[in-house]
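Presented below is the structure to which this report refers.
Note that one protein chain of the assembly has been removed; the remaining protein chains are unaltered in position.
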Amino acid sequence: MYSFKNDYSEGAHPRIIETLLRTNLEQCEGYGKDTYCEEAEKLIKNKINNDSVNIHFISGGTQTNLIAISAFLRPHEGVISANTGHIFVNEAGSIEATGHKVIPVDVVDGKLRREDILSVLSKFTNEHVVKPKLVYISNSTEIGTIYKQSELEELSKVCRENKLLLFMDGARLGSALSCRENDLTLENISKLTDAFYIGGTKNGALLGEALVICNKDLKEDFRYHLKQKGAMLAKGRLLGIQFIELFKDNLFFEIGKHENDMADLLRDGISNLGYEFLVDSPSNQIFPIFDNYIIRELEKSYGFNIWEKINKEKTSIRLVTSFATKKETCLEFIKALSELTK
Amino acid sequence: MYSFKNDYSEGAHPRIIETLLRTNLEQCEGYGKDTYCEEAEKLIKNKINNDSVNIHFISGGTQTNLIAISAFLRPHEGVISANTGHIFVNEAGSIEATGHKVIPVDVVDGKLRREDILSVLSKFTNEHVVKPKLVYISNSTEIGTIYKQSELEELSKVCRENKLLLFMDGARLGSALSCRENDLTLENISKLTDAFYIGGTKNGALLGEALVICNKDLKEDFRYHLKQKGAMLAKGRLLGIQFIELFKDNLFFEIGKHENDMADLLRDGISNLGYEFLVDSPSNQIFPIFDNYIIRELEKSYGFNIWEKINKEKTSIRLVTSFATKKETCLEFIKALSELTK
Amino acid sequence: MYSFKNDYSEGAHPRIIETLLRTNLEQCEGYGKDTYCEEAEKLIKNKINNDSVNIHFISGGTQTNLIAISAFLRPHEGVISANTGHIFVNEAGSIEATGHKVIPVDVVDGKLRREDILSVLSKFTNEHVVKPKLVYISNSTEIGTIYKQSELEELSKVCRENKLLLFMDGARLGSALSCRENDLTLENISKLTDAFYIGGTKNGALLGEALVICNKDLKEDFRYHLKQKGAMLAKGRLLGIQFIELFKDNLFFEIGKHENDMADLLRDGISNLGYEFLVDSPSNQIFPIFDNYIIRELEKSYGFNIWEKINKEKTSIRLVTSFATKKETCLEFIKALSELTK
Partner (left out) sequence: MYSFKNDYSEGAHPRIIETLLRTNLEQCEGYGKDTYCEEAEKLIKNKINNDSVNIHFISGGTQTNLIAISAFLRPHEGVISANTGHIFVNEAGSIEATGHKVIPVDVVDGKLRREDILSVLSKFTNEHVVKPKLVYISNSTEIGTIYKQSELEELSKVCRENKLLLFMDGARLGSALSCRENDLTLENISKLTDAFYIGGTKNGALLGEALVICNKDLKEDFRYHLKQKGAMLAKGRLLGIQFIELFKDNLFFEIGKHENDMADLLRDGISNLGYEFLVDSPSNQIFPIFDNYIIRELEKSYGFNIWEKINKEKTSIRLVTSFATKKETCLEFIKALSELTK
């Protein structure tokens, strides 16, 4: 049984786990003030080509989202998110638990656009409703689509014109930035957003996200928020060491590319067999539509998530590839599907 | 330069890091629903000899405290803590950030007693003040003292008589339960408290605490709180695997005993040289009092925290031992001190 | 210029203001522990014919909603509301500010139904989303519609079957219970909901809502929440005295009936002139649809809210009647409209 359920089924990329082993007994300062975290910060700033950003390492995505967003907002301010946004649908009300309303916008492809923002602003105009202040986007989105540079520029512009903060959830940024259709860079993102995070957990790390704060007004006192929300690991080295390994060369992007290559193999194979997809997603999540009886057969050998019912006979599923997904496994899946396809 | 600053300067106990390496590429369910977490839960229940408790694995101590306490309380309820309690002095207002007042009680040895609880209850009697509802204690305490069984029984009794919940912060429970003066067991604790946690981070794990919920009224829906506070690791296996290693035999207690043995070496050596201590702490934190010029000399070769000024000439420092502290290092410290002592 | 903008444009019903004057210099206990509040509580219990409920007097509707809902819920629980619900659209994120997500349901007539609840429950099934726990309804709704007894029974049933709390916002309960189509009573409501409030502010009081807690599990310690949220008036008598006046005879219902009678006058007059309404609302808010040029003319002599654009030429407006609205004013409005209608 092989699982395509997600990109966090395995542990860490072998290079990461080996470095953890190698450095294990060295003594370090606690709470992220160690030399590994410092070095990781430098390496990431280098890749971003922007020395002025602040970087904080945090264990997971939900935690990063809730700490950043609650630190950036005053109590009366709200967050605009696509109705597919992870903070809106999959984080157990974590943003609301910090006191802030999430204003959902219906979208078709997981992405927010200029008109969506303006539409919200036109309705939220006085103190009887929250004040929209931060725009939350994900790249890649929760359904595998990505933002092109021109799209991000447009969003960034409408945010700045309206004094809104732009925050990008990069849980799957490695896959997004490494896929064929991508034309964004970390440097672009650092100039167009107020903050974003570079996801480690879904890109080969055991755990860990690197929050990048670009807007200088948002930097002050940030470590207080980490501590107050319980996010400051005593052995912060654990996060620093992993991000060094991801960014001291190109491992972060190589893992993203590998994930995408494996997804391409699956996508092309499935497509060649005549199947359609729920959405055109160029990254490491794909959503093929199969007849229900085919899904039942596939489930005997593969793990995956049932995504959305299309009609009585057909359903879309989600297949996700990881740093550890092997070419042979993908080819076997296609072969199995091919045999099920008359 | 060797650091006695704390018990989280190194990575993990070698057996733990090796097991992480060995299991690294296995596929697991996410979010703590994997077989490793299940197995770890079973092993801990076995050691507690109590199958009815619920166990949740959480990354760190502050996070465990804030999630448990905020999950257990209604909005108007407050927490009683020693004025030395970690939640009162060292967690950046994390409990208050979840909406709950911490009511400090002045204590001399880090421990709460029956009279302390009754004194608070006598003052907090109507709706113009918060309603005291949970008693927070640490074992070992922040200054290395421990609770004897009779003391915990007394506290438990006064709590139950007054419908107060008793919660034990066990960040250093391994050291506490393994020291010579201890007469408590995990089983006792599970019967006398409503919830407690077994600290991994300061007892040989890379990260991780095992929250044990004993009171059945507190169990329902607890995973929601983990998720909402950003504490549910996608690769929850990371915590499960470590706790298996700590509890599949006696490693957890062996590490605690090793920490204590190293502290004993230091304590006895320092004492034999005629020095006094700020507090009589039997566990892995000791607080010797030295002349300031001796501290300045020691600082050239050793890292430690300056704890409290005693008078113009003397100051107490804190020395902490870890799973990785070596006998030779302790003996060298004593030798260096001996040479500084005329 | 006469304003039909809302039912809180004037001060209090003359009987109320006179009683405040008459009792002004008597000395009372503070914080709602005075004999007036006690007497008011008794009178309301009498009208409800249910001595077991608890009653608390609170200054306004938003405050009542946020205190009740946050007192009733645990941190991970959410609220189901119609997308027109006051807590969802008009209270500045006050529920979210207490940490709870509001889950909106699209409805057409302001009312929630059994299927709406079941649909939410079918989607919110694990700890990655909030746990729906409380159903918020308004009667009359924000668009003037009311719940019939059979409808409330059905909602109550689905709530109890699914361990959901049912809470009714009665800001305009006086008008709702006094309108011709109504078949509900306070007694029914007290048996079918877990808590509800009886609105004073929009029914002739200067300020004040009477929160009625029916479910005994929700009663404990409620006054703590009042105090903690800043809702306990030092001169609580101000609320008690007003509710005595409203409930010592039938003034509360007479005011509701007067509001409805005035709305009926407007509704019938407008209808007779051939105009349609956005929604069929039997209570003291009506939503006629006029040509834009007629609205511009009416605005010269009358205040009202523009509600919703129907098409290029037509818009619906909102007219609200109060305890102080006079018959002549309504007839004059109809006359003015009639003259504008060719």
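In this document, chain identifiers A, B and C correspond to the written order of the chains, with residue numbering beginning at 1 in each.
To be clear about the criterion, contacts are C-beta pairs under 8 Å (C-beta built on N, C-alpha and C of every residue); 3 or more make two chains touch, one makes a residue touch a chain.
Fair warning: this is a prediction, and the values are worked out from it, not measured in the lab.
Colleague: Touch partners of the unshown chain, restricted to the chains that are shown, please.
Modeller: Looking at the complete complex, the unshown chain comes into contact with A, B, C.
Colleague: Among A:K5, A:H225 or A:R318, exactly one should touch the missing chain; which is it?
Modeller: Of the listed residues, the one touching the omitted chain is A:H225.
Colleague: Which of A:A71, A:I189 or A:L278 sits in contact with the chain that's absent?
Modeller: The single option touching the absent chain is A:A71.
Colleague: Even though one chain is hidden, which residues of subunit C still touch it in the full complex?
Modeller: Residues touching the hidden chain, for subunit C, are 2-3, 5-6, 8-12, 14, 17-18, 20-21, 23-30, 59-67, 91-94, 97, 201-202, 206-207, 224, 227-235, 237-238, 324.
Colleague: Can you list, in ascending order, the subunit B residues touching the missing chain?
Modeller: Residues 75-76, 78, 89-93, 96-102, 127-130 of subunit B touch the chain absent from view.
Colleague: Since one chain has been left out of the picture, which residues of subunit A touch it in the full complex?
Modeller: 70-71, 74-76, 98-99, 127-128, 130-131, 221, 223-228, 232
Note that only the chains that are shown with their structure count from here on.
Colleague: Moving only to chains each one touches, count the minimum steps from subunit A until you reach subunit C.
Modeller: Minimum step count, subunit A to subunit C: 1.
Colleague: Would you mind working out whether subunit A and subunit B touch using mostly the same residue numbers, over half shared, or mostly different ones?
Modeller: same
Colleague: Per-chain Cα mean versus the mean over all protein Cα atoms: which chain has them closest together?
Modeller: Chain A is the most central one.
Colleague: Please work out the Cα centroid separation of subunit B and subunit C, and write it as a whole number of Å.
Modeller: The mean C-alpha positions of subunit B and subunit C differ by 51 Å.
Colleague: Subunit A to subunit B: how many Å between their CA centres?
Modeller: 34
Colleague: Using the touch definition from the top, which residues of subunit A touch two or more other chains?
Modeller: Answer for subunit A, listing residues that touch two or more other chains: 91-93, 97.
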